[in-house]
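Only one protein chain is missing from this complex, and each of the others stays in its spot.
Up next, chain A:
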Amino acid sequence: MKITRAEVEHVARLARLELSESELDTFTVQMDGILAYVDKLNTLNTDGIVPTSHAVPMENAFREDTLKDSIGVENAVANAPKHAESFFRVPKVIE
């Protein structure tokens, strides 16, 4: 086994993803299979190989810190499931 059901539950908590009992069962089997497959990378020696994060070499892109138009508060909250004036409304955080 590459991954246990308990580990899958732990990862689901990290990902803020509520999974049903049957999803936990299915994902444990499927992730186990996929992780066994990706294990083939360990047959390659990668000592001294520089990791690639982007295929095209690039440096930090800087720009002048100038004031520009933005979409505005009204547009920013327009898609929120709940909002009040310029704020996003969420359930109570502190009981």
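We adopt the following convention: a residue touches a chain if its C-beta (ideal position, glycine included) is under 8 Å from a C-beta of that chain, and two chains touch if they have at least 3 such contacts; residues count from 1.
Here is the rule we use: contacts and distances are computed from a predicted model.
Peer 1: Name the absent chain as its UniProt record does, using one of the following: "Pyrroloquinoline quinone biosynthesis peptide chaperone PqqD", "Dihydroorotase, multifunctional complex type", "ABC transporter permease" or "Glutamyl-tRNA(Gln) amidotransferase subunit A".
Peer 2: The correct option from "Pyrroloquinoline quinone biosynthesis peptide chaperone PqqD", "Dihydroorotase, multifunctional complex type", "ABC transporter permease" or "Glutamyl-tRNA(Gln) amidotransferase subunit A" is "Glutamyl-tRNA(Gln) amidotransferase subunit A", the UniProt name of the unshown chain.
Peer 1: Which listed residue, A:M1, A:L67 or A:V93, touches the chain dropped from view?
Peer 2: A:V93
Peer 1: Against the chain that's been left off, what residues of chain A make contact? List them.
Peer 2: Interface with the chain not displayed, on the chain A side: 3, 7-8, 11-12, 14-20, 23, 27, 30-31, 33-35, 37-38, 40-42, 44, 46, 49-56, 58, 60-61, 63, 71, 75-76, 78-82, 88, 90-93.
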